[in-house]
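Excluded from the complex is one protein chain; the other protein chains are retained at their positions.
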Amino acid sequence: MDVIEVRNVSEKLDQFWIKDLNFSIPKGYVTGFIGQNGSGKTTTIQMIMDVIRPKQGEIKVFGSSNTNSEIKQRIGFVYDELYMYDNFTISHMYKFIAPLYESWDDTLFERYRSAFELPMKQKLKTFSKGMKMKTSLLFALAHDPELLIMDEPTAGLDPVFRRELMDLLQELMLDSERTIFFLTHITNDLDRLADYIVFIDNGQIKLQKSMTEIEEEFHLIKGTREQLTAIGRDAFLGVRETKQGFTGLFQGDSTTLASNNHEMIVEKPSLEDMMYLMKGKKGSWQL
Amino acid sequence: MAAVKYFQLVIGLYWKTLMPLFLLNILLFFVLHYLNTSPYVLSLLVNLLMFYSVAEKQEKFKAQRFVLSLPISRSFYVLLYYVFIVLYITLLGLAMWGGYELLHIFSPDRFTIQEIGSHVFVYALFIIMLASILIPLLFRFKPETIEARIVVSLTLFIFIILSGSNRNFLVDYFLQDQGNLVGLSTVCIASFVVSFIISKQIMEKKVVL
Partner (left out) sequence: MHILLSNTSKEPLFQQIKEQIKQQIYQEELKEGEALPSIRLLAKQLQVSVITTKRAYEDLEKEGFLVSSVGKGTFVAGQQPHILKERQIQELENDLEQIVEKAQQIGLTKQAFIERIDLFFD
């Protein structure tokens, strides 16, 4: 079952086009949404949250239109910034946010607040970027949401808290009813957590697969330039060449590539390797 | 009952921002009145600045983006905002009434009880009119855009011309006879309702919050 379905969504915004977006987020899993800055990730999340209402296409959350505000009872959201007046305090926000959720849990709120070491009565403007992110997380988690949507939640967090956050998310995933949709450009965060990957580039979905499929299907091939000429660039999804040799992203059975006598190096690509190599050619700088 | 908790949200969001200007508004009104100067122009100016600065602050912190990600629909949010404005104006009216009563005690010869009631009433109607024009515009345009600024300046200009040229000219006109007053009330309330419908439409059709 899919918790989020995005169908044929197109919208022209100031900076760029979202072109015929189609993807879905399965229930019970963590889906990582990756792409460069400016690739359309944040716009997509805002469309799902009905903050941006595209003129074309359809977005369904929990099976009903995302313009139905009732579905938000079951969603916890974390944006890349805390959009709240900076002279407010957590205690002040609590007063008007808590009553809005039917499933709000004060015990949970208190548990996360003390774990995140957040002060109740200090103005948000005195908070560090990490504290603001934790504040967003606090309000997102305190109503025990079935769907957690996060835009760059680890940005601004120190490495230790980042790991702790990953532990926390993994603990949340013990519940098979829970779904996490997680947007990031720090792909390391996803290596151990993500079940599915959606890769967006330039407003278009480039890839949508499970992590095990990615592990099986994609290979990072390193070899000499002669080998590259022998195999042909077209065999690869993307190639980067230097004087010393080439690195290419290959999809399929890598043993079919075995060329001449010289062995090539076959490695497991990281998500970062994949993003880098699958990116359109126009992005490579000519120095 | 359910609406109360949503209303808490709107009050929580705006009250803190509005409070200082609310107090300034009342203070200004009485000081000017006491100095025997028409308070309406300046007082309306403060109100206008108030609506404007709330919108500006909201835009600066993208608060709508956060608030409308909570379980609350766009239309309902607009409705609550208008209810909030009614509450605000009622409170302002009551505060002024109280203030007038005080002035009356100190200088009974300058203000009659009758005058007090009607002055406050007409003034409240003016603010309703101002809000009706301003709110949809502030929902439609980002406050920092040139369009918004032009519109705000124009509204201000019209109000200054109408109410400022002669001391209490407009208030006196509406107080002259019952018919004028009933007319003004009807027009103001109708504009407020129309304004709400327009704001609702604007929010529903808005692509980016």
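Here the chain labels run A and B in written order, and each chain numbers its own residues starting at 1.
One rule holds for everything that comes next: a contact is a pair of C-beta atoms (placed from the backbone, for glycine too) under 8 Å apart; a residue touches a chain by one contact, two chains touch by 3 or more.
All values derive from a computational prediction rather than experimental measurement.
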| item | value |
| --- | --- |
| Omitted chain's touching partners, listed by label | A |
| Which of A:56, A:87, A:103 or A:212 contacts the chain that the document leaves out | A:212 |
| Among A:87, A:126, A:170 or A:229, the residue in touch with the chain that has been omitted | A:170 |
| Where the unshown chain meets chain A, residue by residue | 28-30, 166-167, 170-171, 173-176, 191-196, 210-212, 215-216, 261, 263, 266-268 |
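What we mean here is this: only the chains that are shown with their structure count from here on.
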| item | value |
| --- | --- |
| Contact set on chain A toward chain B in their complex | 11, 13, 46, 49-55, 67-70, 72-73, 75, 77, 79, 81-88, 92, 95-97, 99-101 |
| Parts of chain B lying in touch with chain A, wherever the complex brings them together | 5-6, 8-9, 11-13, 16-17, 57, 61-63, 65-66, 68-74, 76, 206-209 |
